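Below, a portion of the complex is reproduced, with chain positions unchanged.
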Amino acid sequence: MYQHTRELQFTAKPEKPDALYAMKLQEILGGQFGEMTVMMQYLFQGWNCRIPGKYKDMLLDIGTEEISHVEMITVMIARLLEGAPGETTEKAAAANPVLAAVLGGQNPQHAIVSGGGGQPKDSRGVPWNGGYIVSSGNLLTDFRSNAAAEGQSRLQSSRLANMTDDRGVKDMLAFNLARDTYHQQQWLLGIQMLVEEGYVENEIENSNGDWENKDAAHVFYTSTNGSRAGEGLWATGNSVIDGEPFRAEPLRPLTDDDAVLPAPDPLQYVTYDGSQGPGKPGNAAGAVGQQAENVVTKVKDAITGDKH
Amino acid sequence: MYQHTRELQFTAKPEKPDALYAMKLQEILGGQFGEMTVMMQYLFQGWNCRIPGKYKDMLLDIGTEEISHVEMITVMIARLLEGAPGETTEKAAAANPVLAAVLGGQNPQHAIVSGGGGQPKDSRGVPWNGGYIVSSGNLLTDFRSNAAAEGQSRLQSSRLANMTDDRGVKDMLAFNLARDTYHQQQWLLGIQMLVEEGYVENEIENSNGDWENKDAAHVFYTSTNGSRAGEGLWATGNSVIDGEPFRAEPLRPLTDDDAVLPAPDPLQYVTYDGSQGPGKPGNAAGAVGQQAENVVTKVKDAITGDKH
Amino acid sequence: MYQHTRELQFTAKPEKPDALYAMKLQEILGGQFGEMTVMMQYLFQGWNCRIPGKYKDMLLDIGTEEISHVEMITVMIARLLEGAPGETTEKAAAANPVLAAVLGGQNPQHAIVSGGGGQPKDSRGVPWNGGYIVSSGNLLTDFRSNAAAEGQSRLQSSRLANMTDDRGVKDMLAFNLARDTYHQQQWLLGIQMLVEEGYVENEIENSNGDWENKDAAHVFYTSTNGSRAGEGLWATGNSVIDGEPFRAEPLRPLTDDDAVLPAPDPLQYVTYDGSQGPGKPGNAAGAVGQQAENVVTKVKDAITGDKH
């Protein structure tokens, strides 16, 4: 359950309004790596976490902090929009011709839709969506995704910080940058703990590793003429899974499978030359193969009491 | 520029059709972490890479390999759909009642839209979109995002592998799993090289680190009652940036900023009690503040030749 | 700023797992009127609210409660997914043929993507997006949107409640239904207070009402042959704005404007018969009319010091 405190986590007061910058700041509110993404990502990971204690608590603690960041940026945007042009374009431009640039560049929805408030959208007006987040239940892969998200988020904040001289904005971003610096390390240390505590053997997602294609796990395939990629550690180093060396090879087919498809269902009017024999109308049996027959057998057995 | 070879990179032949599994396999074709995502992500990163040589080549080499993976999965899906029900539902169910399950669960668009072929969509029919990919131009953050994507992709492939006994499908997935095992390491080794070659000081995105909020870069904020998150390395370890110790603290406001907003533009009909003084119609000047005045001054100077 | 409490707001324990129902329950988590929508809608309205005190507090209080509801439903979904089929389809179906139905109907991403956890998506797998929410800064219109959202949300929860006999699920839904009953009234009472306190004259959004087309504000247009819509209060009652009677009239053009368009820019290759005279290449001047000329004049004046 959640509670709210009236005060912000950190001050979000610009020295002066700047409608163009408000438009840009939307990127770290509702963009791919905006605060809404990390908030939702950590909350869903936390709610879905199967380890009561420090991992689950950590996920929910930081997820909750991120709600506070969404709040902080939204307040900053509303303040940056103070006095943003909501009146006749002609009048505004006539009063100060340079403003024509702002009139062109600002987010029109800040005036038409949100009444001077922030929106759950990116800097170009694309709504935030749930397809941005990751929550797999597997902490190793999720922690790495989280470290990556903090890195991208920090980079965007850092670029945005270079686009303003406003001390109020910069103070808030100095706080955000620091949190992202810390959080990147937090997730990497989380991975280190998962290894130390034996949840995973190493930092590589390796489930079903016992039957994966061993050879394919050690080769870099070059496909570009004159590729120098073979100079990298990924071709000269060793696997952390089994210690075997990596190597580089030209990309080539490992099969003579030339991708010819089976005859199509004639009732779907797929253009076909007959080269794979006559197509048959789909009958579902084809589509489930042996499985369907097994099930029919089992239904009979369930009723007749037979056991195989 | 790109070339095509008729043979697939690896064999993609199921032992028998399975329309339900074809629906599920769409997840690693057109889902958030499907082959289309890594293909587009690496290609865009490669085309945008500013270091001719091993890094750019590596990005384009692997991006090109991923096109081959998109092709491989698409062929596998078309083959799994052989004989999938395209005819009258009633007839199919009557011929074999168990098939009703398949009739309910399969992807109807595989019959109605794509004529038995794969689609650039996920397992639930949501189209792949460009919002899934990352390409920032900063190799450190992008390589970490890539390692994360490979981890998520591998996990999904591994779960899918557990959902079938088909040897043909499993052989192909054994190849995919191995590539994902290798690629995870490749990206992490890429980060290691960036550090070794001096492109970055360490593995943490830290631009503008000289003026970020130092204190905020060392603290974990707990917000959950009885949180045990303070037991983690993220609270007991040290920063790799400056070696200073991390600590845990209860989340609290670091400000008395209570998020009160400025008076709104009266022409936007925002409900307001007047407590922040009278609102003024937006005039853009407000929205750009000093900047606009500076620019007007500069226009004059440019013409009069003045220098400040 | 936000805090988290480990306990849920209300118990979310199903009597037994039900993977099909978990798929359906996603609708009120990440659907158009799911808990994510009201959570984000109320939080954004609260952060953007310009009246410190009871209105802003109320928005943020209820927004915060809704975070707790998102948490509650997500936990319920994870519990409903216990034991959901993650293994070979064939084996599961063979063990119990009836399960084939569940295998067809369940959300495949619950197994492949989220590892048995809830997702920020609707019951059909479409990700939640920011285009669902409303936050205009105008409390009258937003409160009505909120009352409407609670009504739709309650209706969906009520229908979902009729689809299960699980006492645990029903207990939680009995709580959700009650909150939605209460919240519908809360928003309507909010509108009543806005009128009583003089923020608006009546319950109708009526800005710029002084110059709107008075006649068009009193007529219902019928366009269907034999329409009986004229029997409704909307045709027989009176306007709450000015007390004047409403009436019904057949829909008819109120103009002879036959929608003929101007000549196109020839550089855009728009097919055109020349009937509106020769088209001219766009020159922006046309597109901004007098405004552009005004601005040029003002630039000159700013520098020469002229005043009009």
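Letters are used for the chains, namely A, B and C, taken in the order the chains are written, and counting of residues starts over at 1 for each.
Quick note on the criterion: a contact is a pair of C-beta atoms (placed from the backbone, for glycine too) under 8 Å apart; a residue touches a chain by one contact, two chains touch by 3 or more.
Computed from a predicted model, the values in this text were never measured in an experiment.
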| item | value |
| --- | --- |
| Per this structure file, total copies of the shared sequence (3 shown) | 6 |
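Just so we're on the same page, only the chains that are shown with their structure count from here on.
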| item | value |
| --- | --- |
| Between chain C and chain B, distance of the C-alpha-averaged centres to the nearest whole Å | 27 |
| Centre distance in Å when chain A and chain B are each reduced to the mean of their C-alpha atoms | 3 |
| Centroid spacing, where centroids are CA-atom means, of chain A and chain C in whole angstrom | 25 |
| Contacts with two or more other chains, residues of chain B listed in rising order | 18, 20, 32, 98, 102-103, 106, 126, 156, 162, 223-224, 251, 253, 258-259, 261, 263-264, 268-270, 296, 299 |
| Chain B residues touching chain C - in the complex, by the definition given at the top | 18, 20-21, 23-24, 27, 31-32, 98, 100-106, 122-126, 156, 159-160, 162-165, 223-226, 251-253, 258-261, 263-264, 268-273, 275-276, 296, 299-300, 303-304 |
| Footprint of chain C on chain A - complex, ascending | 1-5, 7-9, 30, 36, 40, 43-44, 47-48, 60-61, 63-65, 67-68, 70-71, 74-75, 78, 89-90, 93-97, 100, 113-121, 127-131, 133, 135-138, 290-291, 294-296, 298-299, 302 |
| Chain C - residues contacting chain B, complex | 1-6, 47-53, 55, 86-91, 93, 97, 100-101, 103-105, 107-109, 111-113, 115, 121, 124-127, 136-140, 194, 199-200, 207, 299, 302-303 |
